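Here the complex is missing a single protein chain, while all its other protein chains stay put.
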Amino acid sequence: MEVTRRNFMKITGATAAGVAVSQLGFDLSPVKSHAQMIKTSYAKETTTICCYCAVGCGAIVHTSKKGDGRVINIEGDPDHVINRGSLCAKGAAISQLTENDNRMTEPMYRAPYSKKWEKVSWDWALNEIAKRVKETRDATFTKKNDKDQVVNRTTGIASVGSAAMDNEECWIYQTLMRALGLVYIEHQARI
Amino acid sequence: MKGKAFFIDTTLCTACRGCQVACKQWHDLPAEKTVNRGSYQNPEDLSFFTYKLLRMKEEVVDGKLKWLFFPDQCRHCIEPPCKDQAGDPDAVYSDPATGAVLYTANTKGLDPDELECPYDIPRKGPDGIIAKCDMCNDRVHNGLLPACVKTCPTGAMNFGDLAEMTDLAKKRLEKAREKYPKAALLDPLDVRVIYLVTESPDLYHESAVAAFRPVRGVTRQSALKKLIKPFTSMAS
Partner (left out) sequence: MTNHWIDIKNSDCILIMGSNAAENHPISFKYVTEAMENGAKLINVDPRFTRTSAKADFYTALRSGTDIAFLGGMIKYIMDNKLYNYEYVRQYTNAPFIVNKDFNFKDGLFSGYDKEKRAYDKKKWAFDMDEDGVPKMDRELADERCVFNLLKQHFNRYDVKTVSSITGTSEEDLLTVYKTYSATGVTGKAATIMYAMGWTQHTVGVQNIRTMAIIQLLLGNMGVAGGGVNALRGESNVQGSTDHCLLWHIWPGYLGTPRASMKKLSDYHEKNTPKTNDPLSANWWGNKPKYMVSTLKSFFGKNATKHNDFGYNWMPKVDNGVHYSWLDLFDEMYKGNIEGFFSWGQNPACSGTNAGKNREGMKNLKWMVNVNLFDNETGSFWNGPGMNPSTIKTEVFMLPACVSVEKEGSITNSGRWMQWRYQGPKPLGNSRPDGDIIMDLGDRIRKLYENDPGAFPEAILNLKWDYLTHGEYDPHKVAKEINGYFLKDITVKGKAFKKGTLVPSFAYLKDDGSTSSGNWLYCNSYTEKGNMSARRSGKDASNNIGLYPEFSWCWPVNRRIIYNRASVDLSGQPWDKENPVIAWNGKKWEGDVPDGGWPPMLTEDGKPNPKAKHPFIMRPHGHAQIYGPGRADGPFPEHYEPLECPVAENMISGNSQLVNPTAAIYSTKADAHASCDARFPFVGTTYRVVEHWQTGLMTRPQPWLMELQPQMFVEMSEELGKLRGIENGERVKVSSARGSVECSAIVTKRFKPFKIGGVDIHQIGLPWHFGWRWPESGAEESANLLTPPTGDPNTRIPETKAFMVNVAKLT
């Protein structure tokens, strides 16, 4: 996604930083030289919508085209008609949500009575979860309620979440949970 | 007068603190370890790692409670006392294009107090270098607004040519006076960061205007000469 138009402001009296600063005629320190560079100059730009409140502000994500391909900068999208480039304290911090050493990057497992987490593979984790779902579902499935009405459900499994997921994810999630027979399906909107 | 300026209209500031974080984000500044001291304001003060600070004070004025918000930062003085005091253009200099007052690594060894900033802005880091707001000079030269201005939702933070900002400040002052008779601009002729406030400036922060009083026990001789005069508003 290319962002094509920006509300660039005009610089009067200076065309390029390099010219203006070098006229001073002395050696440039780090601060001076960084005036000529901009960290987002060669980054990939994508648009996003802020992940916090529901105002739905637009932001531009600058991702490094080189090296680790990580986020360099995230700031308000000036072409977004709601926020026009602005962001609050949380929105201004999305880059730190993304590039954050506290994030989980591997599936983890806590065994019964254990005091610790163990790193596990996706393959193992999802297979084990699928087995638990089937086991519990098969054991607790109710075809008919006590009034002999067909209900085809399980009250042995419950789900909460999530308003943090995308629309498409919410839709397939509820479809899967309902097909499994869950009726305890709730999320943030209730609380 | 050439160059750039900020106009900060505190009547529009909601203390969302987007500016404070956007500044850290753009400059890759680390967070400081803070505690809740019985206030929302944090960190407690500007520092080597905090160039922009949303100061928040609760004051009762004429029997009415006010929560005063003051996005504090370097004023990029038109004749910066710190530049004179440093006396070393390799340490402190102004960008002639923008008017940004810029500090380099060569400030190492200087004492922030000796720079006699009338607004008490410069702060020393762990390795002895002094730092403060750099007007996002890199952004400005690349046609972008300073990070704090870009992120401001309400129009409290503004940036542009000095003359344009001075005009805006006057216009906004006139408008503000309809609601707030005591509204005033702070040191509008001396700085590139013009604040519009509605109450007595010392209620916002002791160094909101060029300080009359010694800050941290230092008398600011040269600053006094250049900047400190009775608090007046441009329009009065």
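Labels A and B are assigned to the chains in the order they are written; within every chain, residues are numbered from 1.
We take it that a contact is a pair of C-beta atoms (placed from the backbone, for glycine too) under 8 Å apart; a residue touches a chain by one contact, two chains touch by 3 or more.
All of these numbers come straight from a predicted model, not from anything done at the bench.
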Hidden partner chain, residues of chain A it touches: 1, 44, 46-58, 61-63, 69-71, 74, 79, 81-84, 86-91, 93-94, 96-100, 102-115, 117, 122, 125-134, 136-141, 143, 145, 147, 149-191
Chain not shown, touching residues in chain B: 12, 14-18, 20-21, 24-25, 30-40, 42-43, 58, 60, 65-67, 69, 153-155
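We adopt the following convention: only the chains that are shown with their structure count from here on.
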Interchain centroid distance [CA atoms averaged], chain A/chain B, Å: 34
Residue ranges of chain A in contact with chain B within the complex: 8-14, 16-17, 20-21, 23-24, 26-27, 29-32, 34-39, 41, 73-76, 78, 83, 85-93, 95-96
Sites on chain B touched by chain A in the complex: 2-3, 16-18, 20-22, 25-26, 89-90, 93, 95-98, 102-106, 134, 137-145, 147, 150-153, 159-161
